[in-house]
Every structure is written in C-alpha cells, then in structure tokens.
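We show some of the complex, not the whole, and keep each chain where it was.
Labels A and B are assigned to the chains in the order they are written; within every chain, residues are numbered from 1.
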C-alpha cells in the first residue's frame, strides 16, 4: 500500500532529487501532506506553500527546481499537474483490489447488445437492444443505455446515468399535446466520461452526438439532437436544450444553461451560472451572472433594475438639456 | 422498414400530391432529407428551405401547396407539425420490434400495488405498496413509485424517475432539525410524460398533484404539495419549490426556478432560466435573465449594477438641479 520514489519515477519519468528508497503512502494536497506523502505544485499562486510544506516529496515544474530543492526531495516534471494526474492513476492501479465479475449478474443486458472487449457493467445497469459499448468501457452501476445507442471505447459512465431516454418533443393537438416519437439515437465517442445522474436524450430524427474526449459532470441534461464537440468539458448541473451545437475544446461552467437551436464556436468558455440565449461565434470567456450582495442592497438594486431603461431615457433627456 | 406515401396517407389522412407507390425509408429534417425520406415544414421561417430540399416528400400547410408542388411530391395537411408527430408514431408502431415481458422480472412490485391493463414495467423499477398505475402506463426502467402514489392512464415515466420521495420538511428543534413525516402522496393524471431522473415529492399532509396531459422533461424537481395544471409543459432542469400552484396550459422554460407558496395563472409562459419569486396572475410571457456578454463587459456592468440604486439617486439629484 505504498510506493517508493524510485518506483514512481520508474513508472512515470521525471527528474528525481532525493532518496529513491523513500516510501510514499499516498498523494496528498501540498498544504496537508506529511513526510510519507507526495504533493504537487502547479498553480504559481500556491508557490508560497512550497517552503512550508512537510511533504515527503513535491512535484514541481523546472523553474521551481531551486526552491523545491531547498525544501527537500522533489520530482521535476514539465507539467506537474499532468504528472500528478498520472500519479493518481498509478496509485489506483497499484492499489486496486480484485475486481468482481466483468458483467454483474444483476445487470439486464439485451442479447442483441454488442459489448467490446474488456467492457465492465456494474449492478442494476440496463443495456437495451441494439446498444453498443466500445472496448474497455465501464458502466459503474444503475446506468441505462437505451436501444440502439452507441458508446465508444474507454468511456466511464457513473451511477444513475441515462443515455437515450426520449427527447422532449410534442406537437399541440386538439386534445392536448401529441408525442413526437424520438426516432434517433445517441452516439458517444471514445474516452468520454459522464457523471452521476446525467441524462443525454436520443435524437428526434437524427442522433444526439457527443464526440471523443468529452467530459461531463453530474446532473447535466443534454437535450435531443445536440452535438458536443471533442474535448469539451461540461460542469455539473448544466442544461443544454435541444438542437444546440457546441464546439470542440469548450469549457462550460457549472449550472450554465444553454438554449436550443444555437451554435457555440470552438474554444468558447462559459462562466458557471450563465445563461446562453444566442449563438457565440468567437472563442473567449462569456458571462452573465447577477452579482450576489447582502439582501438589502440587492433589493434596492433589483428594484431599480426594473426602471433601468427609463433611467437611461431620463439621462438622455438631461444630456440634451445641457 | 419503409412505408409508401400511399400507406402514410391511408393511415394519417392528408392530401397527397405525387406517386402513392414511392417508398419512404424514414422521416428526416427538411434540410437533410433525401429522396427516400419525408420532411415537413411548419415554421414559415424555414420556408426558404423548401425549394432546396431533396426530400422525397414534404408535409406542408395548404397555403404552401403551390411552392411545394413546384418542388415535387407533397402531403398537404392542416397542421403539418401535428401531422408529423402522428407520422413519427406511425413509424414507431410499424417498425416496433417484439416487446419483452410486460413486467420485467427484475422489477420489485409490492403485491398490494394495483396495475391497470396493458401496464408495462421495465427492469429494476420499484412500485411500493398501495401504488396504482392506470391502463397502458409505462415505467421504462429504474423508475420508483413510492407507497400509495397514483399514476393515471397512458403515462410514460422515463428511467430514473422518482415519484413520491419525501418532501423536504423539517422543524427546528433544540438539537437540530426534526423531520416532518410526509403523510401525503402524489397523484398524477392521465397522459402525463415525465423525463429521466425527474423527482416529484409526496405531499406533507395533502397530496402533490400533476393533472392530465402535463409533460415534464428530465431532471426536474417538483416539491411537496405542488399542483401542476393540465397540459402544462415543464422543460428540463427546472425546480418548483413546495406548495406552488401552477395553472393549466403553462409553458415553463428550462432551468427556470419557481419559489414555493405562490400561484401562477393559466397560460403563463416563463422564459428559460428565469426565477419566479412571486405569484403571476395574468397570462403572458415573463422573463428574468442576466444577459450574457463577453466577460470583460460583464464585469464592468455587474460591478456597476451594485451601485444602481445610488446611480438613480444621483440622477434624481441632477434632475432637481435643472
């Protein structure tokens, strides 16, 4: 349940300064790490924590080699955060307990579903007819993959995920709404991770598409006919309405809401809590949040906000007078 | 896996212009439909797409008969969108693969639950004691219907739906909060559809009520004691706090938030992302969204917003002076 510094650099590379025989019990945050733990420093903001850290070893970038050495053992790596990510994977791998069965007996899998090599399906999952899971994909538990939906290779779907429920489509009729049957599917690329209780609806006519490398957090809703471009990251509680097209390498903050039938360009960043009501054609950071305040101040400002347009008119009138 | 134009109008009506023997492989969006596909045009905004469409047939309203004929085969229908909805149902019906068992053996159904005729219950559902499901209602998979809750006829509940979990009620006591047991139930009408992972809580004393024809999207929260009027539509990620009363024929946009203990009249439309903090007594469209902007502009405007009330006072003072 421990690795030596020598074993770590043998597996992950990096330039070790210090005794390779030192045993490390766990990775830990820099500020709380003790002598049997290894921390990392990637954000220069936290550099003041370096000298004070009691960590047995610290992962740092080349430009921090000197202050790190002054403190004690270190591993110098070009990208300490990436190194740390790989270290967590090494940790998980070397400390893994024996796995249960690849396909849990309580999972309900249609005989027509196609499962790639090394697929793992946890308890109480449902994989409907015609669904396909790529090599090495993992459905943790209680995941639903509806009929004809396709998941790529090396994906991870966390508990409660629902892929391919019906999109939300109804036509008004004389006696209430008439259901538009959702005839499309969901197609998810490789290396996609989808958080707990997130829902991705099947397309109405065409498919809902999530491209390679997309990472989606918990409790996110992706409506029918959406397309999410490769390596885009979507944080928790976000809603994306139907037929939105989101570019590649976007970052969508938590609890954002994106309207349907619009297009967001590649490399757009949306701040958490923002509402996107129109297409965005240029990369950049976009925000729309009411700033929080003590309630009394908010009440006054919010009340005035309802007169804002008339305030502008009054200001204009004054300007004319002068 | 195809229908002829003749078979379509025989089943759904409408005025066919073109060869009834033409085989249609699938409905498709107008802009991407090919010669073996059928599209529709309901929104006049998309009329320019008509002439360019390669669709084997287009469903149009009577006033577009001429331009549609000029293009090729068409079906003229009074309400093309409704016709299209019924076409998707025809498609689903005629292409259905054989169903599995009506009640999946992995579902856990209390013997005291009452199931109507033609009820279908998918894998890993739970139906607790005293619950009732009306004729033809479908619980897709992993749906929870808690004790004594009632679901009407022809409802569809998608995976992960939770009906009748405890409402959120606690009284402050000397040693922390004391649970208020939720003694009511949930009563859902006929023809209601409820999206994946949506939750509708049971009432505290009386019942939470969802009337006939209501359509609720994914990841929606309906608090205890709410009443949702007939044929109201609620889009995804919306939250409705306890004891809210929402009228009939309302449309609630996605990620809206509606406070509790208020009343919304019939035929009120709430824009997506809006926060409803007070009752609304007149039909109409209501909105409250901070407009998104590039982050730098937003920062300046949001900072100024915190002084808005004092700006108004300064403007007033200027006006007095002049």
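In this text, a contact is a pair of C-beta atoms (placed from the backbone, for glycine too) under 8 Å apart; a residue touches a chain by one contact, two chains touch by 3 or more.
A quick note: this is a predicted structure, and the numbers were derived from the prediction, not measured.
Of 3 total copies in the complete assembly of this structure file, 2 are presented in place.
Please note the rule applied: only the chains that are shown with their structure count from here on.
Between chain A and chain B the centroid-to-centroid distance comes to 26 Å (mean Cα coordinates, whole Å). Within the complex formed with chain A, the chain B residues making contact are 26-29, 32, 79, 81-82, 84-86, 88-89, 91-92, 97, 104, 106, 122-124, 140-142, 156, 158-160, 191, 193, 195-197, 212-213, 215, 217-219, 230-231, 233, 235-237, 254-255, 272-273, 289-295, 298-299, 302-303, 305-309, 311-312, 315, 318-319, 322.
Listed in rising order, the residues of chain A touching chain B in the complex are 106, 108, 124, 126, 129, 142, 144, 146, 160, 162, 165-166, 168-173, 176-183, 197, 199, 201, 204-206, 219, 221, 223, 237, 239, 241, 257, 259, 270-271, 274-278, 284-291, 293, 297, 300-301, 303-305, 307-308, 311, 314-315, 318, 321-322.
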